[in-house]
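To keep things clear, I will list the structure first and then write my remarks on it.
Note that one protein chain is taken out, while the other chains of the complex remain in position.
Up next is chain A:
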Amino acid sequence: MSTRVAKGGRLIDRSKTIEFTFNGKRFQGHAGDTLASALLSANQMLVGRSFKYHRPRGIVASGVEEPNAIVNLGEGNKHEPNQRATTTELFHGLTATSQNHWPSLEYDVGAVNGLLGRFLTAGFYYKTFIHPRPFWKHIYEPFIRQSAGLGKAPDPETRDPDHYEHFYAFVDVLVVGGGVAGLQAAKAAAVSGKRVMLIEQTAHWGGRAVVDGGEIDGKPVDTWVNDTLQALEGMENVRIRSRMMGAGVYDHGYVLGYERVNDHAPEIGGPRHRLWRIRAKQIVTATGALERPLSFAGNDIPGVMLASAVRDYLVNYGVSPGDRTVVVTNNDDAYRTAIALKQAGLAVPCIIDARHEGGGQLMKEAQALGIRVEMGHGIAKVHGGKRVSGVSLCRQNGEGNVLEDIDCDAVAMSGGWSPVVHLWSHNGGKLTWDADKAFFKPDPSRAPIGDDGKPNVITAGAASGHLRLKDLLEDADNAGKTSAGLEAASDAPTGSDADEVALEPVWLMPSGAHYGLRLKAWLDYQNDVKVSDVQLAAREGYESVEHTKRYTTLGMATDQGKLSNINGLAILSGALGADIPNVGTTTFRPPYTTISMGAITGDARGDLFHPVRKTPISDWSIAHGADLEPVGDWRRPYTYLRDGETRETAVIREIKATRESVGLLDASTLGKIIVKGPDAGRFMDMLYTNMMSSLKPGKCRYGLMCSENGFLSDDGVVARIDEDTFLCHTTTGGADRIHAHMEEWLQTEWWDWKVYTANVTEQYAQIGVVGPNARKLLEKLGGMDVSKEAMAFMEWKDGELAGFPVRVYRISFSGELSYEVSVPASQGRALWDKLMEEGKEFNATPYGTEALHVMRAEKGFIMIGDETDGTVIPQDLGLHWAISKKKDDYIGKRAQTRRFMDNADRWQLVGLETVDGSVLPDGAYAVAAGKNANGQRNTQGRVTSTYYSPTLEKGIAMGLVHNGPQRMGEVIPFMKDDGETVVEAKIVNAVFYDPEGEKQNV
């Protein structure tokens, strides 16, 4: 059984007991425990089920590489799936549940899949469920989805109650990893005085070395670690953060850090996670190395663990994973585990060393302690179901004939170490295969580079491929100095540890394992990928490691192959008869381990997700029933709802009130851009299709803007303020885009023209006073003369109304007598209130965007975004009158002379009136005879705007119809959404209301 031993545990405080639950059962641990160490101390080795076969699975590792101990953490709105027990620090009240089992962890129905293991091989789903095709969607997929999936997604109705934030940091040197290499690199760099930041993903410093022993500068490793940390903390140019992972390295020294601020102690408050957006001139990756498992039959049975993890649990947490532990290895390092166990008073029945000559100094130490060592041997298979009960010994160079059975309840395995090259690789650092040490390591001659074209990532310590203390400290010292631009000097601290002899690569145990054994030799524990699956993939032609990964799902689990990828690709290269470096690795992509969606989101949620723009009149509108709709970043009233009204009845009321008396529109969102300078007229002539330079000060003109590709992009009324100054009104959503468009041309094409632009949209509130009584209302306010004589249609004037300094434009988008009154934004609300107050006797009615749309459609006025969609040119909309023929050039002119544009054979704007008076569906297509090349029905037009007109008491629409203007009076069929019902509509003039313009020109 696994249990807490009487003494030891450098990270735990035995005087403090912490209570938590796992699958509803109460457990106790100590302060400093991880969830994994606390579960092990309570003999809870079984922690989950595998993905495919639902095999019982136990804790394998002690860190981020853990594939099995993946749990649901928390409840209700704090629920989070797929959390690693090995990196979850224990806290009071922690609740965890295991994943991927039904009905319970102990008894899982899905485990029957394991009996079918021989049939559920790589590609099983692809091969089996492909026929008959319709079965996939309705039968296979729903079933597979129900039985698959890790963890439980949070309830979509809950909201994460925690707070997350983003931090920014700009440093000269960022050191990722707080092991002895990271500490030394940071120290060496910091001497330069440059800004250094050191981050460590765990809560503790010193990494593996503090567990593995040895000496630095004659001191025990943990003494040196504490001294060094203290020295760094005392330096003003050094920032240190623990519980912060280097998640990814991107272009130009951009690094994402993921800080888990209070996961370990939710009661301390503050943000839960921080996403650090770091810019580093140089990055030192001191990310260490990860131990590899060995591939032997039954290596997934709970109780089989990495040798280093067994050592970690014993030394750091005072937990022994088993009473009798067999150690199996191909290298010297695993002997440390056997020695540590023996010294803690635990039984080590045997060390099985695959190497014929065995190990060096550490082997002698182990033998001196009385531990049996079997050289040139391996494990044929592990016995046990939910827990290891023993192993069968065999020769490593054989097929797995059993020589002897050894009783044990834990197996500590080591297949050697692989440097953590992820951060090195994220931004293009290349790897090289070290045949002696049997791992991929960074190739410093092919480093990631920064914006200056020079290397900006350097590895330190085990991440460089140095596994011995002396070598890795020298390497780290050098990395630190290089990153800070210092000369290398031979003053690195001196490390000393036990001498080791070389490992022997072992990719399969025993090397000639027969099929029955390979079928039970796991590579990827979480996704159930075995040696036999990878070999099958190779036989079926999956030669690329990337293809094999996707076919077998090797390395696609939440640990992303940290444990098993090298073993998997070694098996693949063996099956292909190719060298490992020629097979290569899959791509290392950020983040290094999963980071929370909350951290990525930061503060950008709820009200802060997207800024909402408000006008000075918005608050009034919201207080008076405004039913808001988004228009660009604005929220505009669609209509103002009164008690008992529907949207439809409110819109009808607003239109009638406006057309019969007077309506008020908050038009403040309309874009207002000043174009000013001696060359303003010339510039305006290029921007607009119309001739704008001929516009007289005091006058307004409706204008069109096109893209260089000829398509209509925006419209609006231009007012000429003086000889040098124009004010351009743009659409509500278009102001920023059009301002940017102007600046682009001014800055990059006509930079010698003397013109300035300014977007003054928010400087002014603008109110439309619209309807036959508009003039009376303004006259009641008193002040400037707004009579027909003083201000004709399409003129503007500065003046005063009711004491407000105003600029009044006599323009109309409704066909009624209409003034748009502009005031400084600060006085917009006061003017609105005044108009509402004085307008009572005229039933002055605020109206929203829908009434605006209906009234403009009744007049046949186009709307950008309705009648245009980026493929429509002004000529399609019958706007020839707004396109100057006198001008040599304007943006889009050349494009509009292309033969398919300068052509009457296009879809063109017309009005549409249904025969039965109904409202045409928006976007409906007019169908034509025959089918196109794709077998779809031919079309001859489509609806662009369609409304019920309360003025005309029937449905009206505008649409683009093939050669429409030549087909007046023709009835054409429009198709409803159901693809069957046809609505007949007559092609008519698009101006439905007051075609002579008598109402607006009074």
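Definition applied: a contact is a pair of C-beta atoms (placed from the backbone, for glycine too) under 8 Å apart; a residue touches a chain by one contact, two chains touch by 3 or more; residues count from 1.
Here is the rule we go by: contacts and distances are computed from a predicted model.
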For the chain that's not shown, choose its UniProt protein name out of "Sarcosine oxidase subunit delta", "Fe-S oxidoreductase", "AIM24 family protein" or "Amino acid ABC transporter permease".
"Sarcosine oxidase subunit delta"
Among A:Phe135, A:Tyr250 or A:Tyr515, which one touches the chain that has been omitted from the display?
A:Tyr250
Residue of A:Glu236, A:Asp889 or A:Asp905 in touch with the missing chain, whole complex considered:
A:Asp889
Absent-chain contact - pick from A:Lys788, A:Arg898 or A:Lys976
A:Arg898
Can you tell me which of A:Glu357, A:Glu546, A:Asp603 or A:Glu708 touches the chain that was removed from the display?
A:Glu708
Touching residues of chain A against the unshown chain: what are they?
250-254, 279, 428, 449, 451-453, 708-709, 740, 743-744, 747-749, 751, 888-889, 893-895, 897-898
